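Selected chains from the complex are presented in situ; the others are not included.
Here the chain labels run A and B in written order, and each chain numbers its own residues starting at 1.
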Amino acid sequence: MNLARVRGTVVATKRSDKVDGANWLLVEECDQTGKGRGEYLVALDMVGADRGQMVLLTQGSSCRWTTRTDDRPMDTLVVAIVDEIDQAAATVYAQGREE
Amino acid sequence: MNLARVRGTVVATKRSDKVDGANWLLVEECDQTGKGRGEYLVALDMVGADRGQMVLLTQGSSCRWTTRTDDRPMDTLVVAIVDEIDQAAATVYAQGREE
């Protein structure tokens, strides 16, 4: 699973039949310290993430294994908000450290 | 899900057994402001997108979760037309801003 920062929102009123009602976020892939990589994706929000938070993304067909996404043509989900990342016994990211 | 611009159409009369009737578009991957990246894909149109519009792509096996694509060997779908993208409280793309 990849790490990303929530950067904004995407509005799309004309959608294919099974995508109605989804809340799409603009996310930027980031490293384990929260630093953005300049690569942006659109992801369905499952957890109510706010702008600036680091989140975990699930991509590909694994996306369909939640109640809300069954049988929907989604390939990227926000499945968790990251609180903290520890690397080599040091905290390299904590949620207060938003940009 | 990736962002792309509709750039043209693809005609193919000789197809494998389950692909008949699909409407294929030539799309160019783009960033969140609509700027093209020079990478082109072929995608099945689910929403009636026009040339120049920014669209959302679903890729991989997630593609089969719509009525029209069940059991078809498709790996890229156009599932929505993007109206607007907001990033860091500013509108970085709006649909009138076509190239």
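Keep in mind that, in the parts below, a contact is a pair of C-beta atoms (placed from the backbone, for glycine too) under 8 Å apart; a residue touches a chain by one contact, two chains touch by 3 or more.
Not measured: the values here are computed from a predicted model.
Enquirer: How many copies of the chain make up the whole complex, given that 2 are shown?
Expert: If we count every copy in the full complex rather than just the 2 shown, we get 5.
Methods note: only the chains that are shown with their structure count from here on.
Enquirer: With centres defined as the mean C-alpha position, give me the chain A-chain B separation in Å.
Expert: Going by mean C-alpha positions, chain A sits 21 Å from chain B.
Enquirer: With touch defined as at the start, can you tell me which chain B residues reach chain A in the complex?
Expert: 1-3, 31-32, 46-48, 56, 58-67, 69, 77-88, 92
Enquirer: What part of chain A is in contact with chain B in the complex they form?
Expert: Where chain A meets chain B, its residues are 7-19, 24, 26, 40-43, 51, 60-61, 63-64, 71-76.
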